[in-house]
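Missing here is one protein chain; the remaining ones are kept as they sit in the complex.
The block that comes next holds chain A.
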């Protein structure tokens, strides 16, 4: 795999992540996080709130960004810092897309965001990549040496 975390080869854009959200998907995410807030799962409850309908968990979109980063950088996934704001709720049933654009190659910084099919941003922030992982760490990360962690 091409080393895409090296500063000479940072891609201008992260690989696109996309999810068509569904009630079943939201239930699975609730089980993963033990977050059974009815605003995500109960249509009757949600209809009586300001949202009017169930909304997805905010970190479901955030994790789509993490997936995009993993797809983009693969085995050379570096240490990194993500900082985001959840700026708009997303109704269950919406399609969400995770995107990222390189804004400062020297600082290894991306603008990252999650948007709906209408282009409205639901999550936005930055991702700062750490230094490229050393070669030995990448070999280990490929699973060639499963004994190297406790």
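Operating definition for what follows: a residue touches a chain if its C-beta (ideal position, glycine included) is under 8 Å from a C-beta of that chain, and two chains touch if they have at least 3 such contacts; residues count from 1.
FYI, contacts and distances are computed from a predicted model.
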Listed names "Acyl dehydratase", "4Fe-4S ferredoxin", "Cytochrome c oxidase subunit 3" or "Molybdate transport system ATP-binding protein", matching UniProt entry of the absent chain: "Acyl dehydratase"
Footprint left on chain A by the chain that the document does not show: 19, 25, 28-29, 31-35, 57-60, 62-64, 66-67, 70, 77-86, 125, 133, 137, 141, 143-144, 146, 149-150
